[in-house]
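Note that this complex is displayed minus one protein chain, with the remaining chains in position.
Up next, chain A:
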Amino acid sequence: MRTEVPPAPVVAPVAAAGAPRRHRNALRGAAGVLIALAVWELVPRVGLVRSADLPPVSSVLRVLAREAGTGAYWTAIGQTVYAWLLGLALAAGAAITLGFALALVPRVRAFTTSTVEFLRPIPSVALIPLAVLVYGTGLGSSLLLVVYAAFWQIYVQVLAGVADIDPVADETARSYRFSRWGRIRHVVWPSALPFVLTGVRLGAAVALILAVTAELVIGAPGLGLAIAVARSGTEPALVYALVLTTGVLGVLVNVGVRAGERRLLRWHASVRREVPV
């Protein structure tokens, strides 16, 4: 007879193994970045690609440091962040308002579903000619693309969130004679919030992509335009330095939105840490 092997614990005890594991992961992550940078440095140096096409990372970082000392660089970042943030706020505001309003009136939702399903797959970049025609090359064009792209990401999540209400909680609220507003505030909103915030997180990433795209293609002021200008110049390292900047911006946006999500959802089971027994 074989001795029976006890099943492995499904949930690893967090307090015991968590800290060293996190430490190890961070180390591996840093090593990964270093290896990627080393490859980037070597590939042009050994001549796999012309350094005019892909300058080594050391010269890109040198140019980046030089740019970071200029006001124009930070202005461009500010313009991109402004278009991103304003666009995301407008998209979130519109999507949440509309999503809640429609979801609570099922008949209207049935009317709009077909239109939504038609509009949603239209890529935001396909609206570039329209944006130029209506808003020219300014902030308005950026906002149109950003809002359009981010809106659907959030809107769909809002609809899903509102549809996911726990019926017991809802009926309990009804039996306690909560007002319509009270039900929205105390039942619908908290149970939809994780969905909404997932939508905002997805929307934030898409919004940044579209903000930079609008600047690059239309010429709205910001990092994208700086890349376009650098591209028609004669310093390839500057183009890469600016592209690197958009990448860092993307990482910061993602980290920031995730932190905000964790804060707002402290109470939720997906974030709350179980106390080890």
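Following the convention adopted for this analysis, a residue touches a chain if its C-beta (ideal position, glycine included) is under 8 Å from a C-beta of that chain, and two chains touch if they have at least 3 such contacts; residues count from 1.
By definition in this document, contacts and distances are computed from a predicted model.
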- Which protein name, taken from UniProt, belongs to the chain you can't see among "Acyl-CoA dehydrogenase family protein", "Tryptophan synthase alpha chain", "ABC transporter substrate-binding protein" or "Transglutaminase-like superfamily protein"? "ABC transporter substrate-binding protein"
- Note on the structure: Per the whole complex, from A:Arg120, A:Arg185 or A:Arg258 the residue touching the absent chain is A:Arg185
- Note on the structure: Missing-chain contact among A:Ala228, A:Leu244 or A:Leu264 belongs to A:Ala228
- Query: Of A:Ala89, A:Val156 or A:Ala169, which residue touches the hidden chain?
  - Reply: A:Ala89
- Task: Using the touch definition up top, pick the residue from A:Pro123, A:Gly138, A:Gly182 or A:Gly247 that touches the left-out chain.
- Result: A:Gly138
- Residue positions on chain A contacting the omitted chain are 50, 52-53, 89-90, 92-94, 96-97, 132-138, 140, 143, 185, 215-219, 224-225, 228-235, 238
